[in-house]
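Shown next, in structure tokens, is the structure this report addresses.
Just one protein chain is left out here, and the rest sit where they should.
As written, the chains take the letters A and B, and residue 1 is the first residue of each chain.
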Amino acid sequence: MRTYVAKRLAIAGVTLLGMSLLLFVLMRLAPGNITDIIFESAGYVDEADRHRLEAELGIDKPLVVQYGRWLGDLVRGELGKSYRYDLPAWEVIKPRLPVTLELAVLAMGFSVLLGVPFGVISAVRRGRPLDYALRVVSLAGLSMPAFWLAMVIILTLVRSVGWIPSMTYVSPFDDLRANLVQFLLPALAVGYRSSALIMRITRSTMLEVLREDYIRTAWAKGQREALVVWRHALKNASLPVVTLIGIEFAFLIGGLVVTETVFNLPGVARYLVDAIQFRDYPIVQNLAMLIAVVVVLANLAVDVLYTWLDPRIKYGSA
Amino acid sequence: MRQPVPLAAALSLLLALGLVLAPGPGTAQAPRSGGVLVTSPLSATPSLSPHEESTIATVQQASPCFNNLVYYDPMKKVESVDTIIPELAEKWSWQDNYRNLVFFLRKDVKWHDGKPFTSQDVKYTFDMVRGAPDAKARLKVNPRKLWYEAVEAIEAPDAYTVVFRLKHPQPSLLLMLASGYSPVYPAHVPLAEFKNKCIGTGPFKLKDNKPGELVEYVRNPDYFVKGRPYLDGIKFVIIRDRSTQIAALQSGQLDVGGSGWNKTNAENAKNGAPKLTIVEADSNVNDNVLVNFKKAPFNDVRVRRAINLALDRKAYLIGPRQGAATFGGALLPRPAGMWGLPAAEVAKLPGMADPKQQKAEARKLLAEAGFTAANPLKMVVSTRALAIYVDTASWMVDQLEQVGVQATLEQIETGVWHPKMTRLEYQVALNLTGVGIDDPDAQLFENYHCGSQRNFSGYCSEEIDKLMAQQSQTLDRAKRLALVNEIDRKLQADGARPILGWGKQYYVHWPHVKNWAVHENSIYNVSRRQDVWLDK
Partner (left out) sequence: MATIPAFDLAIPESLPAARSRRSALWHFVRKNPLGALGGVLMVALVVAALGADVLATHNPVRTSTHVLVPPGAEFWLGSDNLGRDLYSRIVHGSRISLAVGIASTLLGGVLGGLLGLLSGYVGGRTDLLLQRVMDVMQALPILVLALVLAAALGPSLTNTIFAISVVIVPRAARVVRASVLSIREFVYVESARALGVGHARVAFRHILPNTFGPFIVLVTAQLGGAILVEAALSFLGLGVPEPYPSWGRMLSIAAAEYAHKAPWLVIYPGLAISLAVFGTNLLGDALRDSLDPRLRGS
């Protein structure tokens, strides 16, 4: 087990290294760099000034040197400075993390809250109209663009009730109630979409489990349907669902990007989009690496959990 | 008992009271102190340093912190040399036929950190901005250096006197110093700190700055104008999505909205919340077409004129501008502006007459230049990758197609736009230009002078340059206006930078917001906000 975890960690390390190289190269491929952006807001470009600025920021050095320097900084925990705001990158990212985290956790919660029951009901009532209805509703969530759903929500709210959630971030420590109200709709919008995946896997796993002999035995013995379902089937179906939650994290983050934009939440996902647009290399690289680390570790944790919980699965090489 | 007397007395007393208490048409409400105003600026500002930026977003969010030597009176809608009022300078005087400008500064001003304001700060600031060789600080980027080209030296003979010595007369210098882009910086604060912080002398002190999210100000209790500001604070909340901005205003989360809005946005906002007040004004921001003078076939005046004719200005007004724009030449036309061409001449500019006729004429010109149905002119229209530009550029592409030009649209990302324009890596581009003040020196030199950094079309005419220099030194206003109009006419004939239209600006606010100033001929010089008050 330990060797397995160690091996997976090593692989994760290699993956992240590859990711860092990919990010570095891609950002440099993009035309224009931060000095162009700085001049952009000044409304003109002066080549001499630009070279001077580049030297100041250290982006006139050869790419290999820059890459090495960045990796070295990362390893030391030095996240560098945001080019655009001239503040330490960590200082800019730090206040935004809890926002995205809260949104992600709440959205995850909603997706499980919606997905699992839908999946169970759908499996138990397989083939009946309720099954189809739930599958349609669930799939509809997966088919809608996240930003469209968010925009429609805001528009409908304003037109019908004349109220929208606060557009200025309220910290949960300042006012928990206002904070939850603010996050309710965006979390619902993101969670609804993710719930489709959970619903699907719950449903198919439940179907498999429901066919198992011991379930049939329980039926035959006359045990109440609900009891059978909830006690036996759900327990066994939970394993793949847990796995999926880990994988789904990556999918969730994509939805966060647009939702944070439309609901004006100051989170890291939206900030990443801004940083890409402004060629703020340190922010883009470090944020994207952060996301990659989270995703990779989440997958790793889920796989480890899976192995540990279900020793029937053997993980050989590759 | 003689009752009628007390009754009459009572009635007269009531009447008198009524006259005193009821706000008549001539009686203004007395402003009240208190309250925090929340508004959404155009966008996040890259820094709080107006000298290093060229976007209204910076001016909006930094002006409450600073003061200028002189400023434009917020309450006078049309800016001109006659509406300039003192700020840090109590008095000023031109000497030697507009060759020396002397300012006498206030003695009772302190910076937000308590240090006293002196003439050294003025000298420091403007030596820096004009790029003086012995300047104590150097700007990383310096967009308005050319405003101060005529300044030879700045002297501070004593702590409260500053003298600007000019190489040649330039009456416009005073107007430039009154612009929102010309605040005075403290000499004792390192320049790098102005990226995210602000030490000024202004009515508001910076309370909090979350770059990209929020800029918050609190009243400056030691402000040198007693009794101002009225507000306890100002909050700039960045909301990116336009429809979210509108919703936030309608639901009361914003007191004022509208920065960057068009007419439809403003009307939508009011439709959803009828109590809102819309303020509409002209602005000195225009949509213009950059034609690359250095690339064939655009160096052919016939091709340029054809392009200009094809763009039907009336359709531009209805579509891209949603019914709100003013037509004009290179300078904002009257009555909103001070220097534009007369209306009769504007009506004769290319694109203004009957579209069918003009498009037919365009086709003819193109044919003369060698472009026919068999050999159509192919071009790329470039624009910035932002929604409003893309819309207008799409409209342009369609108009050009209607005269047989095969045009495609190229979206250029924000960071790459100006470098590309500067390097003339485009054919035709849709551009938006806003110059700090409604003044020919600023407008003409920045955009049309040979080799100017913002002269993106590569236009160069010695004759025009000479005329520009001449008008800059012309002291008689009527003569100067005539010169400026002559330049304008020539620029339009040359197709130097066809103007599609001058946009209107909108502010939408709740009725409890008072004294929210808006000027007709500039958007950059009203953001001090020291006179704004809330009636609630």
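Just so we're on the same page, a residue touches a chain if its C-beta (ideal position, glycine included) is under 8 Å from a C-beta of that chain, and two chains touch if they have at least 3 such contacts.
Just so it is clear, the model here is predicted, and its values are computed rather than measured.
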Looking at B:W395, B:F456 or B:W533, which residue reaches the missing chain?
B:W395
Considering the complete complex, of A:I37, A:L57, A:V120 or A:V296, the missing chain is touched by A:V296
One chain isn't shown here. Among B:E361, B:E410 or B:E425, which residue touches it?
B:E410
Hey, which of A:A55, A:L101, A:V152 or A:A301 is the one touching the hidden chain?
A:V152
What residues on subunit B make contact with the chain left out of this view?
241-243, 246, 262, 264-265, 267-269, 271-272, 314-315, 318-320, 322, 385-388, 390-391, 393-395, 397-399, 401, 408-411, 413
What is the set of subunit A residues that contact the non-displayed chain in the whole complex?
11, 14-16, 18-19, 22-23, 26-27, 29-31, 126, 132, 135-136, 139-140, 142-148, 151-152, 155, 158, 204, 207-208, 250-255, 257-258, 261, 272-273, 276-277, 284, 288, 291-292, 295-296, 318
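What we mean here is this: only the chains that are shown with their structure count from here on.
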If we count contacts the way the header does, which residues on subunit B are in touch with subunit A in the complex?
38, 46-47, 52-55, 58, 140-143, 192, 195-196, 210-214, 235, 237, 239-241, 243-244, 246-248, 250-251, 253-254, 272-273, 413-419, 422-423, 453-454
Subunit A to subunit B touching residues, read off their complex:
31-34, 36-46, 49, 53, 84-87, 92, 95, 151, 154-155, 157-159, 162-164, 166-169, 261-264, 266, 271, 274, 277-279
